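Data first, discussion second: the structure below is written as structure tokens.
Heads up, one of the protein chains got dropped from this complex, but the rest are sitting where they should.
Our next item is chain A:
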């Protein structure tokens, strides 16, 4: 069995298994990383309004507006088996309606080679902070956390919360009309 076809077949099969083996070893070398990093979040301005939620029921729901500062150095998280980090800032709170509410306010993709030292001032949220009802006004305990989803070249997809979070409260009165921050 020394035909061209059988030799090509053998070479192809061997190449595939070597590549699979190497990929698995690459995954093993980074599988023990905890991907943790300290972060710093500060909230500047906070207002809450009661407006028509055009995206869902068209009822009047609470809509929060905040601006925030963000500092983090995530450069050391990158290694040879890290394709990108997906960063997302989550607001987490409890309302009489719901035991748990999580709303992503802002996100960012950092690919390998891009700047991973974040230092933002007075960022506006990227997505609307609509509550599922009227649970934001006077809410005493809204927690902001920055988390990241690790996207490897090959391997698991862990989601890690940054060390450090910020808790703030919404004002007791709605901001009227078209006033914005």
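Assume a residue touches a chain if its C-beta (ideal position, glycine included) is under 8 Å from a C-beta of that chain, and two chains touch if they have at least 3 such contacts; residues count from 1.
Rule of thumb we're sticking to: contacts and distances are computed from a predicted model.
K.L.:
Considering the UniProt annotation of the chain absent from this complex, which name among "Uridine kinase", "Signal peptidase complex catalytic subunit SEC11", "Actin-related protein Arp4p" or "Proteasome subunit alpha type" applies?
P.N.:
The record names the chain that does not appear here as "Signal peptidase complex catalytic subunit SEC11".
K.L.:
Which one, A:7, A:45, A:60 or A:111, makes contact with the chain that was left out?
P.N.:
Answering carefully, the residue with contact to the hidden chain is A:111.
K.L.:
Quickly run down the residues of chain A that touch the omitted chain.
P.N.:
23, 55-57, 83-84, 86, 88, 90, 97-104, 107, 109, 111, 127, 132, 147, 149, 151-157, 159
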